[in-house]
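The complex appears here without one of its protein chains, the remainder shown in place.
Let's look at chain A:
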Amino acid sequence: MSSKINSNNNNHRINGQISLQPCPHLADFRSRHRSNPFRALQDCLRIKPPGGRAAIRRDPSEVPLCGACGDSGGGRTRLYACVSCAAVHCHAPPGGGPSHAAAHAESARGGGGGGHEIAVDVDRAELFCCACRDQVYDRDFDNAVVLAQTAASTLHAPPHSVTTPTTIRLPQPENLRKRRRVDYRPWTPDPRERSLMGSSSSPLNGTVSDSDSNSDSRSNDLLPWGLRGLNNLGNTCFMNSVLQALLHTPPLRNYFLSDRHNRFYCQKKSNCNGNGDGIVNRRNASNNERNNNSRMCLACDMDAMFSAVFLRDRKPYSPAKFLYSWWQHAANLASYEQQDAHEFFISMLDGIHEKVEKERRKPHSQGNGDCCIAHRVFSGILRSDVMCMTCGFTSTTYDPCVDISLDLEPNQGGFAKMASTKSNHASNGEADCLNSSQNSGISTLMGCLDRFTRPERLGTDQKFFCQQCQVRQESLKQMSIRKLPLVSCFHIKRFEHSSTRKMSRKVDRYLQFPFSLDMAPYLSSSILRRRFGNRIFPFDGDEPEASNELSSEFELFAVVTHTGKLDAGHYVTYLRLSNQWYKCDDAWITQVNENIVRAAQGYMMFYVQKMLYYKASEKQVAA
């Protein structure tokens, strides 16, 4: 019988939003109680602090029992409260026992004009139709529950003066095309391609072995490809450490080693452009300078560096040309003073991007990563939801980002106290802190990410203008990750600059970071699901693809560490190649045990996606 009734409930998507047809009984109920049909229930919504579950209780200490048989629910039966008259009845699945809730609906229909079919689960605050014997969904009801839950999760008194909430609308994100994924097809070169490869390339093996015929070369042959020290050119350890990490960033390394940016070709092209268009880029440059300035291409210098570093030559390499080019790009940082490695990283990616943009003359969105290799590798998309605490209206924005800067958790006093109790007594109503690992008092990278994606109340001085209320209201902000980049760079904010006190300090606290990281809990889909539970939520129209879950696993491959004080410190990079760790300290590279890496003070951590997927190409391939 149930299958026939439910054929009416077609959920189909309109404009990407799930639109459920209400069952006839729900529709009937809504038309009877036009304005604010669930008003009475709102006052009975109790949010229990551990876990933030919503329950319906007339008063907080009420123990609900079935009016007909005294069943207290749990076990095989659930208790439902009729929305019209608040009578509580039990319900068991067919064959499992009586359903007094259904009987209540029946008797109301027989006796009066019906209207008692809709009930609410007292322990889960979910709507149920006793006649159809199935769960039903209502937007207004879910809005009210979500509002109460988010209000309670920030220890704020649930708002009683709520006007009838209308639908929560989210704008469609622009520039997000549905990414069609193509299955991996294995490929081996055919004889023609093989001969082409042989004739057009030279093997790396037999090139520079003559120069280092000393005893070092034999032991060095055991080291993997691409490990080469970088000379310190005067406080340039900040640059060397980041370069070492980038030289071994798999997608970047593959890009340059497969000649995707050929420095000779690029130079020829830019010389032609410079000469052909007249003085376009550098109006003030003299003829000599013009040739030199148009040569400033960080990608070309990267290309040269890759070629040099992946030789068998183990003598340290001096990235002087690169340094000079970067100085030209970031003139304000051009000095022999120690700079910030993270600042250098951002500036360098920007430099690569700018040069490409200039040539392309056509803006590409950064979020897609189509603009340049730097963004293709590092760029992800962050989603920021700002929700009005009064009416629930949520404003969503998407921003591209090349890395994620994380705050270290503030000092947690009383380590001993927290470590002893591993029980589930949630401390201070922290709704989302169920990880017992948090109790041991060590800051972890996942802890920082939890804090990053936690809903945060914007203070009274940061009231957000709500488009629905048309007035500034207190609001709740939550960050999540809409699209993961190929390589995630996590930057730990260890350098605090306080403009009020006119001083800066370094936070030395140890941060524990995992070698493998699953970013699934920080994706927008997970964060939204946690926020809304199994309520209707306007999800953007993007179904969480199964492949999204597959590609959220990351592996650590480089860690940039900082030791020392803020103004007198040293950067060192640890690289992971074939599951061996190597310490890269300017010109000195040594193999180290992984425990040394675990104990190091991480400043920037680089994680790469474990599995890469091929995106369907829009270009037609000639047969």
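Convention: a contact is a pair of C-beta atoms (placed from the backbone, for glycine too) under 8 Å apart; a residue touches a chain by one contact, two chains touch by 3 or more; residues count from 1.
To be clear about the criterion, contacts and distances are computed from a predicted model.
Chemist: As a check of understanding, state which of "Ribosomal RNA-processing protein 42", "Transcription and mRNA export factor ENY2", "Exosome component 6" or "Exoribonuclease phosphorolytic domain-containing protein" is the UniProt name of the chain not shown.
Modeler: "Transcription and mRNA export factor ENY2"
Chemist: Sort through A:84, A:150 or A:526 and give me the one touching the missing partner chain.
Modeler: Going through A:84, A:150 or A:526 one by one, A:84 is the residue touching the chain not shown.
Chemist: Which residue among A:76, A:194, A:505 or A:565 touches the omitted chain?
Modeler: A:76
Chemist: With the missing chain put back, which residues of chain A would touch it? List them for me.
Modeler: On the chain A side, contact with the omitted chain comes from 2-3, 6-7, 9-11, 32-33, 39-40, 48, 50-51, 58, 61, 63, 65, 67-68, 70, 72, 76, 84-87, 93-96, 115, 128, 132-135, 424-426, 434.
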